[in-house]
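Here the complex is missing a single protein chain, while all its other protein chains stay put.
Every chain is named by a letter (A and B) in the order it is written, and numbering of its residues begins at 1.
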Amino acid sequence: MTMVVDARGVGKVFGGGAEAVQALTGIDLEMETGDFISLIGPSGCGKSTLLRLVADLLEPTSGELLINAKSPSRARLDRDYGMVFQSATLLDWRTVRKNVELPLEIMDVPTEERSKRATEMLDLVQLDQFADHYPWQLSGGMQQRVAIARALAFQPSLLLMDEPFGALDEMTRELMQQEVLRLWGETGISVVFVTHSIPEAVFLSTRVLVMTPRPGTINTEIVIDLPAERDLSTRESPRYFELITEVREALRRGES
Amino acid sequence: MSESAGKTSSSSKVVRGGFSILAVIVAFVILWEGYKFIWTALEWTEPVNPSNRTLPHTWTIVGALFQPAQRNGPILLFVELKAAIFTLREALVGFLIGGSIGFWLGVLFVRSQTAERAFMPYVVASQTVPILAIAPMVVVWGGKLDIPQWLTVSVIAAYLTFFPVVINTMRGLRSPQPTAVELMRSYASAPREVLWKLQVPAAMPYIFTALKVSAAASVIGAIVGELPAGFRGGLGRDLLQFSQQFTAAPQKLFASVIVAGLAGMVFVGAITLAEHRFVAATRRQST
Partner (left out) sequence: MTERDDIIRESRETDLLSAFEGDVPVGGRTPAAIREFGGKYLPALLSFFVVIFLWEGLTRLFGIETFVLPKPSEIITSFIETWNVVWSAGFKTLYEAVGGFVIGVSAALLTSFAAARWVRFREGMLPVAIAANATPIVALAPIFNNWFSITSPLSKMAVVAVVVYFPVMINTTRGLLEVDQAELELMRSVAATPTETMLRVRVPHALPFFFASLKVASALSLIAAIVAEYFGGPQDVLGQYIINRANLFQFPDAWAAILVASILGVAFYVLILAAERLFMPWHVSFRTSE
């Protein structure tokens, strides 16, 4: 079985000479289809850098990194992944529908197919009645749902999310987490999720990778054995709290 | 950006800036002479005739600066420098008056909403008159009222200066975060202290931005104001005069245009230097 993400000894150095900064070192990661992996750690631990290596927005300086058994750049050109950023990054001058269609335009998908797919995606994130609104007319949570619809529009096998809910309030955040789990269940997509929030990582993931800084590396892997169906009761279950404590302690160990 | 990185880049920036200006001058000379050469060789005359009568060699132009402007007179460079100083003095007087009025009006408007409501519309309305475009007329008008010409020109420069300074002083005084003002209040500082210790330092970058715009504008205002007949001593008149002598000695006009350009750069450059002296420190702290 091929791995969605297969990293062996991946490292990243920024700059050169005396000012070189080792951002990541010795990253090993095997991710299977359908995995939901969260990267968690303090600022500067390189979790966003790791995500950007997977996305081929940065290039590793050492090690071997394969996405769907291909080089990251090949995978990017094949549109193997969709990406969601911390800010929704919607283009102001396009309507919601046109924003979702953006990647399809770049892929030269015919107009009709494009509009059909955008409609499907907006249905999926339950924003169909906002298709002709402009981004500024939507709330932060709705904007982020448009960004997710855009990332899923070309049916990638991998979804990369970089602190997507960092700017949202706690209530919206929990709703969005539920939403992501629903999409994940419906599409069977694999997800790499970068976050600062321990409860968020535990609630969403099948596996949580705890990272530590200077240089950034994966310190502990925690398998989240919560039931596949997760809802409000999951958030109140004893196992959920145990796992949160486990992640917190792993982060503490990394600090010292 | 770290402290050390900031320092090295500011010194290397000066070197790089000097180098690129030199590179630009060299590129300009090559383009100029290249145009002359190619257009002459191909006998093209559009858009500009490459002959020495319309497009003198660059060295002829520079040379003209070191030859007497008139028979047995001082060299052109001295004549033009004198004219430039005359023009800059008019601009500077107006600039200082306009800048001071602008600053204090800005302070007044920020401190008193009543004053802002009452006078701001007139300050804005004052800018609907395109003073640059009618500068020569204003000078003639001033002459009819027996006001010395140089003074009218200074008034024009002041008029051009005060508005940007008012606007940017207000913007700058209002730029500190509300929390910073609250912090000062929590120290029980008097409004005067908030003004001088917080608001004015915060406004300095804004004010200098306005001053640079104004400086350039006031030099233009001065040159345009010097155009009416009978006005002697400044760059504006010289430009007109050498323009009329163009067929006989085109290089004189080009040389005086260069001096006019340098005059503007010296004025704005002096303010940029002052800005580095007064603003750089606070700006470095903020980055």
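General remarks:
Operating definition for what follows: a contact is a pair of C-beta atoms (placed from the backbone, for glycine too) under 8 Å apart; a residue touches a chain by one contact, two chains touch by 3 or more.
Every value quoted in this text rests on a predicted model; they were computed, and no experiment measured them.
The missing chain, though absent from the display, is touched by one residue of B:L31, B:V48, B:A115 or B:L273; that residue is B:V48. Hidden from this view is one chain, which touches chain A at 52, 55-57, 76-77, 79, 81-83, 85-87, 89, 91-94, 102-103, 105-107, 134, 136-137, 154, 160.
Annotation for chain B: contacts to the undisplayed chain at residues 1, 9, 13, 17, 20-21, 23-24, 27, 47-49, 54-55, 121-122, 124-125, 127-130, 132-137, 140-141, 144-145, 163-164, 167-168, 209-210, 212-213, 215-216, 219-220, 223-224, 227-229, 235, 239-240, 242-243, 246, 250, 253-254, 257, 260-261, 263-265, 267-269.
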